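Sharing a structure with you now.
For this view, one protein chain was removed and the others were kept in their places.
Chain lettering (A and B) follows the sequence in which the chains are written, and residue indices restart at 1 in each chain.
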Amino acid sequence: MVKYLVKRIVLAIVTIWAVATLTFFLMNAVPGGPFLSEKAISPQATAALEAKYGLDKPLIQQYFTYIGDALHGDFGDSLKQRGRTVADIIGMKFPVSAKVGGISVLVALIIGSLLGCIAAINRGKVMDSIVSVVSTLGIAVPSFVLCTFLLFIFGVKLKWLPTMGLSTPAHYIMPVIALAFYPTAYIMRLMRSSMLDVLGQDYMRTAKAKGLSGKAQLFKHALRNAILPVVTYVGPMLAYTITGSFVVEKIFVIPGLGGEFIGAIQGRDYTLIMGTTIFLAVLIIVMNVIVDIVYKIIDPRINLK
Amino acid sequence: MTKNPLSAHIRLNPEDFAPASDAQKASQVVMRESVSFWKDGFRRLMRNKVAVVSAIVIILIMIFAFIVPLFYPYKYEVQYKNANNLKPFTYSAEEQARIDAGEKVFPHVFGTDKMGRDYAIRVMVGTRISLLVGIVATAIILVIGSLYGSIAAFFGGWVDIIMMRIVDIIYTIPDILLIVLLSFALKAPLNNLAATPGFTWINKVGPNLISIFIVFALLYWVGMARMVRSQILTLKESEYVTAARALGVGRGKIIKKHLLTNCIGTLIVTTTLQIPSSIFTESFLSFLGMGVAVPLPSLGSLASDAINGIGTNPHLLFIPAIVICLVILSFNLLGDGLRDAFDPKLKD
Partner (left out) sequence: MDEKYLVDIQHERLSFFTPAGEVKALSDVSIHLKEGEVLGIVGESGSGKSVTAYSLMGLTAYPGRIIGGTLQFNDHQVETMTEKEMRKIRGNEVSIIFQDPMTSLNPVYTVGNQIVEVIRLHTGKTKAEAKARAKELLELVGINEPEKRLKQYPHELSGGMRQRVMIAIALACEPKLLIADEPTTALDVTIQAQILELMMELKEKLGMAIIMITHDLGVVASICDNIAVMYAGKIVEYGTTDQIFYEPKHMYTKGLIRSIPHIDAKEHERLIPIEGSPVDLLNPPPGCPFAPRCEACMQICLREMPPVTQFEGNHITQCWLNQKEEFEKGEYNE
């Protein structure tokens, strides 16, 4: 267990380093500095600004300075939003994204597993067909298509739901549906097929032969085995939710980290791009390690070596 | 000894107790016809109505994307004068005048966009771009992934361990984050490259398209590589390959006969399912304004452009959106059908 953890953490650190390095050099490959678009600034002023942020130094030196600072938790100042550090911006915007994303993940896990189970138990019946259709459609509809449809129907035409911001609970409905739809559909499919697989296993026959009731067979013996593939999907789902939030936050005008990231790329705000990418990558990678450990707890067969 | 009461109904003759011939015995056994893997799989596929319909839809969409534009009277990049924001099947003042003069004018089936371009042709060309991205990107992924995976599997040992560690790292990198960055970073170098002689073809294809291909090629092959490697490893260990080796079958023949035929089903399925996911990602990037460049349309950028006019011209949004869903849905369903038909492990 300890050995496995060490190995996982080393791999995670290497991955984070790879992400940071890649991002750093990619960013610097993009032509045009952060100050080019501001026409009013004179070449002298630009040079002064570049000197202030260390952009005049050789790339390699900038790189080591950056990595060194990042290790101390210092991601620098935003190049565009003067006077604010990257950490400030992330600290302010991330909770907004996390709230929407967290609710979506929970909704997807609960509704997805529940409907997937119900479909598997009622195999071949109406409920199963409904779930199949919904899940097939769900994984074929890109989030931006769903967002715009929702926006048009409930926001523009029916005017039932607010379309911008997050000020009331009703504001959450559309973004959460838009963000949770794909993972819900995916989990439904996953849960259905894994439940069907489990229901056909010999140990389920043993459980029935013991005289257990249908409920006890299902909740005690089937569920814990069937949920395993869903647990492995939690990592990719988090990554999906984070990237999905780029679109959702753009369409529903949510002041979250996704919108900030897209804005930073378009404005070539190097430090903010770096900071956001590394922050999100660390988040996803750490969550993946946690998911692996949870998996080990649920499934005693997996020997974490 | 007791007699069975039922037998009272049967009148028996001495001939009844004469021995039966082998031919007579054989006629009692209905043997199920044995068919080859491909024929069997194809037959199953044809029985799967959903998959057949999906295949037909894909063919129809391809005809619309690749063939119809050749004969279509409008061009995707031409802005027709005073024809901005026309509703479907309406005409601009000039066109109306020509119709009144007895000329035949081809209708704007889907209307025009805010710059006066015929929307039907734009959707067709957009579909073409999306399909191209999906298919070419998948082809690149297929080649890199299967080469990498099979090299790792065949060499084994240290080579395998190092190669798979690299895969692990790329796999845990949050892909869309990097895709966004990469597609942004690659634009400029490609534009520079296109300006140098010998590389002018890049402009024909479009630097953005190429950067998308590179991005996909760099990041998305890992899944394919893992799959191919594990397939080959399982097959290498499998008893029938050991049996073939024990019988003295040559290496080349084992690869051709056993490994390939057993891998190819899974490979076809994974490829078919990779196409919609590539289209999905491309449309996502285009929607965020990081895909193909104007005036070239893709389904994602069409939808993205239409979003501001959602109140007045919702059809401009819905048409490309529905086409995207239709393309992804058909490929997904066809992929599922192929898996059911060709994956030998699922054979009942």
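Going forward, contacts are C-beta pairs under 8 Å (C-beta built on N, C-alpha and C of every residue); 3 or more make two chains touch, one makes a residue touch a chain.
Quick caveat, the model's predicted, so the values are computed rather than measured.
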Q: For the chain that's not shown, point to the residue among A:F64, A:W160 or A:Y203 touching it.
A: A:Y203
**Q.** Absent-chain interface as seen on chain B, which is shown
**A.** 1-4, 6-7, 10-12, 14-20, 24-26, 28-30, 32
(Q) Applying the definition given at the start, please give the residues of chain A touching the unseen chain. (A) 201-203, 205-214, 220-221, 224-225, 298-301
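Operating definition for what follows: only the chains that are shown with their structure count from here on.
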Q: Averaging only over C-alpha atoms, locate the centres of chain A and chain B and give their separation in whole Å.
A: 25
Q. Which residues of chain B touch chain A in their complex?
A. 165, 168-169, 172-178, 180-182, 184-185, 187-189, 276, 280, 283-284, 287-289, 300, 303-304, 307, 310-311, 314, 317-318, 321, 324-325, 328-329, 332-333
Q | Residues of chain A touching chain B in the complex | A | 11-12, 14-15, 18-19, 22-23, 26-27, 29-31, 136-137, 139-145, 148-149, 151-152, 156, 239, 242-243, 246-247, 250-251, 261-262, 265-266, 273, 277, 280-281, 284-285, 288
